[in-house]
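With one protein chain withheld, the remaining protein chains of the complex are depicted in position.
Showing chain A:
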């Protein structure tokens, strides 16, 4: 076995000197949350790095809704799920149609529409939220799931259109031309040629929209207020209202809430990183 040279050891040590703080910085808040979730109430406050008696009791309380703050846990979880799924489906539908129209059908003014759409991101999120709240009130949608779904679709779509347009610009024009020669209608091209070829990007965008909606706090907190209509993050925020908040249960619920996006992210990472950062370098 070849011994590493002094220079190699020094390089490795320097890398570790960066790597270890990065690891700790990233993991401490997440580990702290996990630690609370598996600690019995007395242990949670003792400041230990690992509880003396790790337990799943907190999860049991959450899943059986055995606390005042958790009495609507399942319905709130379900609300989060339905809203995230609807935002995913609706964003995919709207953005795919728009990207096909701009990139393949070359609709007049299409590029201008896309640039206008991206303008949405130049309005700071919390600034748009204020008039959006009033707008939803004017439309009579406050405290209705549709308000949050439509708000999130508004925010997810421009990016979705942009990514999908970049991806569909890469498909050769000859495909469409060949299909037209064979007598295919526009809709047939969309369904039979375009959609199958765009699958990887569609998965990335669907995942992106679902995660965005699932993780959203501000809009959910403004637009929904009824205990049985709110999503999980709003319920978690409501824990703060009380002085005697059961922190170990808050952290347990938070952990359960954070698991699906982390899992989805890792499951679709292959699509996400490639599909979503593709345009970054170009800009």
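The rule is short, and it goes like this: a residue touches a chain if its C-beta (ideal position, glycine included) is under 8 Å from a C-beta of that chain, and two chains touch if they have at least 3 such contacts; residues count from 1.
Everything that follows uses one rule, which is that contacts and distances are computed from a predicted model.
Engineer: Which name from "Carbohydrate ABC transporter membrane protein 1, CUT1 family", "Cation acetate symporter", "Cell division protein FtsQ" or "Transketolase" does UniProt give the chain that's left off?
Structural biologist: Looking only at the record, the undisplayed chain corresponds to "Carbohydrate ABC transporter membrane protein 1, CUT1 family".
Engineer: So which bits of chain A touch the chain we can't see?
Structural biologist: 15, 18-19, 22-23, 25-30, 32-33, 36, 45-47, 93-95, 97-98, 100-102, 105-108, 110, 113, 115-135, 138-139, 150-151, 153-154, 157, 161, 185-187, 190, 211, 214-215, 217-218, 222, 233, 236-237, 239-240, 247, 250-251, 253-255, 257-258, 261-262, 265-266, 269, 273, 277, 280-281, 283
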